[in-house]
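The structure's right below; bear with me while I get my questions together.
Of the protein chains in this complex, one is absent; all others appear in place.
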Amino acid sequence: MTVTENAAELAPAKEVGQARRRKEDARLITGRTTWTDNMTLPGMLHLAVVRSPVAHAKITSVDLTAAQQAPNVVAVFSGRDFAEEQGSIPCAWPVTPDMVNPGHPSIAVDEVNHVGEAVAIVVARSKSAAQDAVELVDIDYDVLPPVLDMEEAVKDGADLVHDQLSSNTSYHFVFDAGDAGTGANTDEAFTDAEVVVSRRFIQQRLIPAFMEPRSVVVQPQGDNFTMWSATQVPHVLRVMLAMVTGVPEHKLRIVAPDVGGGFGGKLQVNPEEVLSLLVARRLGKPVKWTETRSESLMAAHHGRGQVQYVDIAADREGNVKGLRVRLLADMGAYLRLITPGVPALGAFMFPGIYKFPAYRFECDGVFTNKVPTDAYRGAGRPEATFAVERIMDELAVELGVDPLELRRKNWIKAEEFPFTTVAGLEYDSGDYDAATQQALELLGYDELRAEQQRRRESGDPVQLGIGFSTFTEMCGLAPSRVLGSLAYGAGGWESASIRMLPTGKVEVVTGSTPHGQGHETAWSQLVADQLGVPFEDVEVLHGDTAVSPRGMDTYGSRSLVVGGTAVIKAADKVVAKARKVAAHLLEASEDDLDFSAGKFTVRGTPGAEIGIQEIALAVFAAHNYPEDVEPSIDADATFDPVNFSFPHGTHICAMEVDTETGMVKIRKYASVDDVGVIVNPLIVEGQIHGGLAQGIAQALYEEAVYDADGNLTTGSFVDYLVPSAADLPHFDTGNTVHAAPGNPIGAKGVGEAGCIASTPAVVNAALDAVRHLGVSDILMPLTPERVWRAVHQGGDGGDRAPAGTNAYGGAQTESTAGVSTDASLGGEL
Amino acid sequence: MQLENSFTVPVPVDEAWRVLLDIERIAPCMPGAALDSVDGDDFTGRVKVKLGPINLTYQGKASFVEKDEAAHRAVIDARGKDQRGNGTAAATVTATLAAEGSITRVDVLTDLNITGRPAQFGRGVMTDVGNKLLGQFADKLAAQLGEGDAQGAAERSEGVAQKAAATVTGAVEEVAASAEQAAGDGTAGEKAAAATKKAAASATDKVTSKPAKKTAPATVPIDAAVDQANGDTAPAAVIDAPPAAKKAPSTPPGGSTGPRTKPATGAPVRSVPDAGPATSRPRAVPAAEPEPIDLLEVAGGAAMARYAAPAAGVAGVVLLVALLVRRRRRRRG
Partner (left out) sequence: MIPAPFAYARPTTVDEALQAVASGGEDVKILAGGQSLIPVMRLRLAAPETVVDLTKVAELRGVREEGDAIVVGAMTTHSDVITDPLIARYAALIAAATETVADRQVRHRGTFGGALAHADPAGDLPAVALALDAEFVIAGLSGRRTVPAAEFFVDYLTTALEEGELLVEIRVPKHEGWGMHYEKFNRVAQAWSIVAVAAVVRREGDRIAEAKIGLTNMGPTPLRARGVEEALAGAEATADAVAAAAARAAENTSPSSDLNAQADYRHHLAQVLTRRAVTAAAGL
């Protein structure tokens, strides 16, 4: 039998799914690119910011004379100089109609509300001249008591952060399934419950600690301004800066050059960006500002910062009946871009993957005299996942059942998808069982359980524990209408435009703004498949509002799902336009044409073909093209998703705990994640690893600590411990694939998954190792001291240094274990 | 952070109270301090703090915000800014005197707040520094209060200026005189010299006629005193009184300066041990700038048990002199 192989049927291997090395890495990893701080413009001046050393004070006097006379200083400004024109940093997410926003000046005028707040700006001819002059600015402060502890801050008669307000609470946000009609009311669920477990968890304040410090360069040209900024959000920034400063939007161009990481920390309208623009406008000269690392840790926005009261109701068989969450969310001193919305983003994720019939969520946004919080990898969802995954373990302990079995009993079954949760979200697809099975094998679960048993029986000083985190998260921000219903200030669409150049090369303009995610590579893979052009022939342009005029930028694990879909849709439009031209050139009907591997062929007429790159050239020459079309096959598309996408996964951590010293060590970490269709496995693995590193860091290493005076005592990497590769274990990762129905790629978003899942897996593992020694909780980060104290002295590890000393302070707050659970309800006291 | 120090001084409470209110004697008790101006209850100055390679100079002002004669309670509010913009330091010092017969018990409670860069390290450096600074301050304050004032000295002893009293007096006066010279026109130098002179029992007019502008720190003349002392007969005289030296007990390390209250040990003055072989520090005498006191060399509580020698010498000599003189006074009176 002869097999005739038609060349057209031998499709080349698809790009999507290939572990392509990233196009951007050569320059990013070697640094051979122009980062914002590398930019030098003729006549450029340097800004240095004078920052408040005190947490809460009235400014009583400002003396700039010595600084103004310092060598090479061009100007020194205080808040008074910009009081009229600085406006307020915008808050784009007023989560409730009566949310209180005291306004956020970019530079303090009469009072300061957190350590590190800008109080003066020095403009000089060199960076060192500016830095030298910072020392000469003389400002007097009338110190006020700082508000640092949220639980104290919400009590009656507490000191106020903003004395023009009547309390420290910015808003009270409620989501009640009963009221929303998505589930039952929690009151009944809890009164009728056979078992209730209540806990207080702390989500400690974290610092995004991106590798490239923030940097801004502004160049005025007549009444036009170009701003280069290490930002994640050039489009958002452009709109916001125009609104705040009054510079007309069409006269403002924002460029995000290569940006070295963000993690949500650069999802912001920064006071320094506003100030740089105002100074450039006032002086008519180009200016540059770049922060130092200690400035970054102190003044760039922080993440997390919650006190969580969580109650779970269940019956004795372990069926969950209700979930109640009450949060105190630390806003910091001011509301920045989406500060109040971050905890609210988590509101819908506390139920996790479980079928809670009843659910209620309440959150108070509380002001404190600390730097504002805002988005940080996960933005609300790690906090939610931590709470539910921890409380499930606590419930398992209470009921005396296996924590994995308890989860299995309550989670959504594969055949139940799509599933609408008690929070009103429709989870699209997934299979928690399959992922879990794979993870258990990856970990070597049975052997480790056996080892745990042996160590327990022999009383080994090194104990072993295993912790689970079965999670899902909502990503692919977002259906615009849903955002509207949540009072979010912007939409969730994304744009792309594709142009084919005469030589057949392809330029893809995307509204996403990568800062390490590898979009140039992934988008090239998508377009290579859609248009059938070589991977190397695709160039991805982004980050410059003059080049990519429409976009919603990158955060929230949205870019592939929303931005990648826009790219696909634009490519489809290009093919459709090209089809018309092909039909004309091949003298066939459009319906008779097949398009595959970049070529249009006429069905039934072998040899009649034309490649899309040839069409591009033909259209450029425009000598012969159909009359009813324009001589262009370029196209753009804007995609607004209909739903969020819901990746999920099972993470299992095996942890050794040295009970003599409290040191914990991850013995093995296995995670199986379902992120839908995988475009580039290398990128997915990188994202998972990075997320795991940050999630584990929250569990074990990182914490932004403020002392009793409001000083940030973790002001450098000496004390703010970011783990290195030497501190993290090998990650055993795997994937299951359940395509997302909501987009043509079938992708689900992976950027934050590792970070969201890992933290509770690690904490659960440590607790599993030492519960039999009487430990019921340990505060994060699980420093060796805390673990040791929990094991040997009881409690949760406690504060990290004596209260009231300069190392750590704040009011004494109660310990975490077993809060307010009535014994009659079967909970612990 | 809150720090507490307690000690007793061998003068009656009213006399101690008078000394406490004498800014020009009290302000320089802060180590590394230089007084710039005095205006009634307010004074301005600088405190230089050196900790290994770290070098900070706080410039600021302090005032008596409360003087309760009946309760013998004074509150000093001090606040300063680092000259290099490294932050601020603020202290509210509450000193309460209580009569215990003919001696006085002094309780010093300090509320110390440090902001800016030194506070941005979690290793607790500033707690250690704060402790030492306040311990130093308490030591010197004790010395000052213990010397009493002119009025009290006159009341306590007639025939106050007797040369026969010795080599000690002579040596001390020599010390004081050379200290004066060494300190140039620095009145704080004069003041310390004057203090030693007083201790030698001559109440001089110089004590009362101090110009307002002060530039040299209290510590320099002490050093100068040491320098001179080491080269003169003074140390011989000092060493002649070993019982007095031995009477100065070592208080437990950090005892009086920790966050918890520790009662006074009953010693007349919180002292430093081993006035013995001081490692002399050839130090240039400064003109107008306050010489940074390397606080960790002048003994604080914790230091004592471990490394007496270099630390002890400086303060030890002064205190020995003070003790000697007191002894002499007692003999006389």
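Every chain is named by a letter (A and B) in the order it is written, and numbering of its residues begins at 1.
Just so it is clear, a contact is a pair of C-beta atoms (placed from the backbone, for glycine too) under 8 Å apart; a residue touches a chain by one contact, two chains touch by 3 or more.
On a predicted model such as this, the values are computed, not experimentally measured, just so you know.
J.: Thinking of the whole complex, not just what is shown, which of A:292, A:420, A:605 or A:624 touches the missing chain?
T.: Spelled out, the listed residue whose C-beta touches the missing chain is A:292.
J.: So one chain is hidden, and I want to know which residue out of B:9, B:34 or B:56 touches that hidden chain in the complete assembly.
T.: B:56
J.: Among A:471, A:625 or A:701, which one touches the chain that has been omitted from the display?
T.: Of the listed residues, the one touching the omitted chain is A:701.
J.: Using the document's definition of touch, tell me which of A:109, A:487, A:663 or A:737 contacts the absent chain.
T.: In the complete complex, the chain left out is touched by residue A:663.
J.: For chain A, which residues lie in contact with the unshown chain of the complex?
T.: Looking at chain A, the ones touching the missing chain are residues 127-128, 131-132, 135, 292, 294, 660-661, 663, 701, 705, 713-714, 718-719, 721, 723-724, 726-727, 783-785, 788-789, 800-802, 805, 807-808.
J.: Touching the missing chain, which residues of chain B?
T.: Chain B touches the missing chain through residues 51-56, 84-86, 117-118, 122-125, 127-128, 253-254, 279, 281-283, 289, 294, 296-297, 302-303, 305-307, 309-311.
The criterion applied here is as follows: only the chains that are shown with their structure count from here on.
J.: Suppose each chain is reduced to the average of its Cα coordinates; what separation in Å results between chain A and chain B?
T.: Centre-to-centre distance between chain A and chain B: 56 Å.
J.: Okay, in this complex, where on chain B does chain A touch?
T.: It comes out as residues 1-2, 81, 83-88, 90, 113-117, 119-124, 126-127, 130, 259.
J.: In the complex of these two chains, what residues of chain A are touching chain B?
T.: Of all residues in chain A, those touching chain B are 50, 53-55, 115, 134-138, 141, 143, 294, 298, 705, 707-716, 718-719, 801-802, 804-808.
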